[in-house]
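This report concerns only the one structure given below.
Take a look at subunit A:
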Amino acid sequence: DLVFPSLSYRTGPYAAGGIPFADGYADYFTMVNARDGGIGGVPIKMIECETGYNTEKGVECYESTKGEGALVYQPLSTGITYQLIPKVTADGIPMHTMGYGRTSAANGKVFSNVFNYPANYWNGASNAVNHILDINDGNIEGKTIALVYHNSAYGKEPIRTLEELSKKHGFKLSLLAVDHPGQEQKSQWLQIRREKPDYVVMYGWGVMNQVAVQEAANIRFPMENFIGIWWSGGEHDVLPAGDAANGYKALTFHGVGKDYPVFADVQKYVVEPGNAAGAGDQIGTAVYNRGFYAAMLAVEAAKTAQEIHGVKDITPAMMRDGMEALVIDEAKMTALGMPNFGPSFSVSCENHGGPGLGGVAQWDAGAKEWKLISDYAPSDMEVIGELIVEDSMAFAAENNIEERCN
Partner candidate 1 sequence: MSANFYFGVEVFLNGLMAGVMYSLVALGFVLIFKASGIFNYAQGVMALFAALTLVGFQNGQIPFAHLINAIFGTDLHHFGWHMPAFLAILCALGVMILFAFLVERYILKHLVNQEPIILFMATIGLAYFMEGFGDLMWGSDIKKLDVGIPQGGNIWLEENTAFLGGEDFYGFYLDNLDIWATVLAAILVTSLVLFSQYTKTGRALRAVADDHQAALSVGISLRSIWVIVWSIAGFVALVAGIMWGSKSGVQFSLSLIALKALPVLMLGGFTSIPGAIIGGLIIGVGEKMFEFLIGAPFLGGATENWFAYMLALLFLVFRPQGLFGEKIIERV
Partner candidate 2 sequence: MNAIDSYLTPDGRTIGAPVMEMKNITLRFGGVVAIKDISFDIREGEIRAIIGPNGAGKSSMLNVMNGFYHPQEGEVHFRGEKRGPMRPHQIAHQGIARTFQNIALFKGMSTLDNIMTGRLTHMKTGMLSQIKWWGAAQREETANRELVEKIIDFLEIQTIRKTPVGRLPYGLQKRVELGRALAAEPKLLLLDEPMAGMNVEEKEDMSRFILDVNDEFGTTIALIEHDMGVVMDIADRVVVMDYGKKIGDGTPEEVRTNQDVIDAYLGVAHD
Partner candidate 3 sequence: MLDTTENSETLLEVNNIEVIYNHVILVLKGVSLSVPKGGITALLGGNGAGKTTTLKAISNLLHSERGEVTKGSIKYRGNAVADLNPAALVKSGVIQVMEGRHCFEHLTVEENLMTGSYTRRASRAELAQDLEMVYEYFPRLRERRKSQAGYTSGGEQQMVAIGRALMSRPETVLLDEPSMGLAPQLVEEIFGIVKDLNEKEGVSFLLAEQNTNVALRFAHYGYILESGRVVMDGPAAELRENPDVKEFYLGMSDEGRKSFRDVRSYRRRKRWLS
């Protein structure tokens, strides 16, 4: 079997996001098994392990599943990612941290086993700024952007990037930290009300998202000027605020909604036989689609690995090679029934992070759905690339890692 562990969290403070992701991740594998009989004929075995977003449980999950021949880890937690980076490297197992984790892991020269394609936090920050630039015809000189962020490793990630970008584009950056769990954000939103920034960018997770959207609505901040990172762009984040959330924007690097042919397969091979993960009510939601997308990438990488090595029953090391050689293009996605579900990109030895393409989705409170309002646009790799090199080299120095790919 091809073993894909899913380190999920269906409990704890971040369950609201963890559940749909885990559902999507699982459903894709279920579908591939039922429809295609696995990858290249080898069935997939997904092992789910509950981490509760807790690093120690994450380690326990890792240790308990790696012996089963786990091919790739998708821990869905920046904290656990940091923990696992040295471990997976030593054990030779690849890890995919899609849209989260350690951004500088995009530098494949240093991080041999960690991948974070197609986009990372820093891309997100740049995508958001680019979107604002677009709206303002390329000039945001003198405007103010406020960053409302989860006061943790995750939330702090975009700060450096935004600082660089603010220098470059001449906007003013104002930082507002929100402590875990983020139920009480009065100070931050009063400050926003006072300072009247032109745009608010949010890096939130868990209850912080809902409260922020609600508070923004309360102070009648124009929702279309409020842009969340993809982790702040779930249905559950905006639904509680009701109509007031209309117009809120969130970044995304994959398709939203149910309008893809592949979901018919899901319906047929997963839902109808009663094999849907969880309650089966999450299909088509933003975070579900993300889990789904992650699983798709994993399966494609496995296929690539099978091709490269000519073996069906691949090992984690082969899987790693597959991931490093992964190419996703429109043709492939269309064939999978997921046209335009995500950007086209390819991974290389040097670049584990993909191109950093991201789109913007906007919430339609009336229809209760997200609408993609832009194409997958590139981020400012000039700025980000430099930062990635800087950070990853520091890591390499600290840990005596020699550069690869030369």
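As a selection rule, all candidates are chains of the complex that A comes from, given by their letters.
Assume a residue touches a chain if its C-beta (ideal position, glycine included) is under 8 Å from a C-beta of that chain, and two chains touch if they have at least 3 such contacts; residues count from 1.
Here the structure is a predicted model, which means the values were calculated and not measured.
Set subunit A beside the options 1, 2 or 3, and in this complex the one it touches turns out to be 1. Contact residues of subunit A toward candidate 1 in the complex are 10-13, 15-16, 19, 151, 175-179, 181-184, 186-188, 190-191, 193-194, 206-207, 210-211, 214, 217-220, 236, 239-240, 244, 274, 279.
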